[in-house]
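Worksheet: one structure, shown below.
Left out: one protein chain. Kept in place: all the others.
Entry: chain A
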Amino acid sequence: MKTDELISLMAASDRPVDTGWLGRTTWLAALLATVATVGLVLLTLGARHDLAATWASGPVLTKALFGASVATIALAAFQKSLRPGLKPRKGFALIAVPVVAVAIWAAVTLMNAPPEQWTALTFGRSWRACLIAIPLYALVPFAVLLALARQGAPVDQPFSGASAGIASAGLATIAYSVHCPEDAIPFIASWYPLAMAAMAGLGAWIFPRMVRW
């Protein structure tokens, strides 16, 4: 086929195109995936026994807000990364703001606590559970974002994958906060970002293999 024949073919079958679909769908899909993940956490692990009394308290809200802010920044970058010619890495550095803020808060907490409590504050009783549960629950939004990426045109697949992974872990953090019984800030500042980093790695590895176009 000659190139100008291809062009006539494409021009002839041209129909109006909606450029807003990808952005709208990303946010809507993330919202629905979060609701589904919360449902899954409640179904499998159950809510923390004191959720009714504590949901609006500092720690639960901190965890949810931390997850939501990380997820929002990562989703914005992810959505951009599906559109060729944009620079999604630019705004992505903002992700350091919530992570560093929680880290500073954790450092202050530790400095004000006696050294013999440091281990308990950081490791709690369930750091292993947290490290396993968040990436596992994150697979729900991750699968949704992976399917979405195949509808877009990611030219930097490791980056799309990493941002999708971090966003999924952020959304899973919101969901897991209804169960997670650990309220110490040093705990939150250690294991949650580690779970997000693990999902970033998974995404960066899997996207180049699964999203070719």
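Just so we're on the same page, contacts are C-beta pairs under 8 Å (C-beta built on N, C-alpha and C of every residue); 3 or more make two chains touch, one makes a residue touch a chain; residues count from 1.
Here is the rule we go by: contacts and distances are computed from a predicted model.
In the listed set "Carbohydrate ABC transporter permease", "p-hydroxybenzoic acid efflux pump subunit AaeA", "Ferredoxin" or "RNA polymerase sigma-70 factor, ECF subfamily", the entry agreeing with the UniProt name of the missing subunit chain is "RNA polymerase sigma-70 factor, ECF subfamily".
From the set A:22, A:113, A:131 or A:197, the residue in touch with the chain omitted from the display is A:22, counting the whole complex. The missing chain lies against chain A, touching residues 1-19, 21-22, 80, 82-86, 152-153, 155, 212-213.
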